[in-house]
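Here the complex is missing one protein chain, while the rest keep their positions.
Right after this comes subunit A.
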């Protein structure tokens, strides 16, 4: 007698296939859910804001009157913020990653730091805002200038950059660094000549992605206290500033007073989204161009 009963198998066949198809549809729906919401959001924003985007809007100064308001100040604010965030996070982030991966002895200290970096990545951004206000705005008495905002944002994205850089450094094949050590190279010579060049694409990709996080983040800057209506353009990192997401926040907040502010907010969202898409595209191009040459 056979253990596998052909008639029984045949009877259950259709049920099994049906179950498979139902689940396939369910998973597809889950996938589409996010996409559909994103599409609705983009269409909504485009309908509301696209007609408000013109050269005057992009290059003009802020104003209380909706049809004269421009966002050049916020664009420049975002730019100066990046001038602070990029060097600070790259140096601290890559430095930490290299130390933890290559210099630190594997032990209690290393795993303690590692755990805390993972924890920091999960800390809500508003907590970083409070930290930034306490430390940079008040204790160091910077005031609500670009430098204070930039350092706060740096703290926020640092854990992400560290983890990305660590992964990139770890992905460099060990036999490459072994070959370098084997010829009498010091650790730093090996890092500089072999490990960093090979890890650079991964580090850049991670950095760009976390920079786009810093560009879009609002909560920490709300806590630091960004002026709602700042007319002069920021000219450097010691100036008061506003950024694109802050402007979206204030205009949305005040849209109950002036209905057109909602359109300005939508137009600013478009500008911000284009900026973020460009950054992400750059990250993808870098990744594809330098991917796996070893």
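The working rule: a contact is a pair of C-beta atoms (placed from the backbone, for glycine too) under 8 Å apart; a residue touches a chain by one contact, two chains touch by 3 or more; residues count from 1.
The criterion applied here is as follows: contacts and distances are computed from a predicted model.
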Which of "Sarcosine oxidase subunit alpha family protein", "Polar amino acid transport system permease protein", "Glutamate mutase sigma subunit" or "Phosphate import ATP-binding protein PstB 3" matches, in UniProt, the chain that is not displayed: "Phosphate import ATP-binding protein PstB 3"
Among A:113, A:185 or A:262, the residue in touch with the chain that has been omitted: A:185
Touching residues on subunit A - with respect to the absent chain: 105-106, 173, 175-176, 178-186, 189, 193-194, 197-198, 293-294
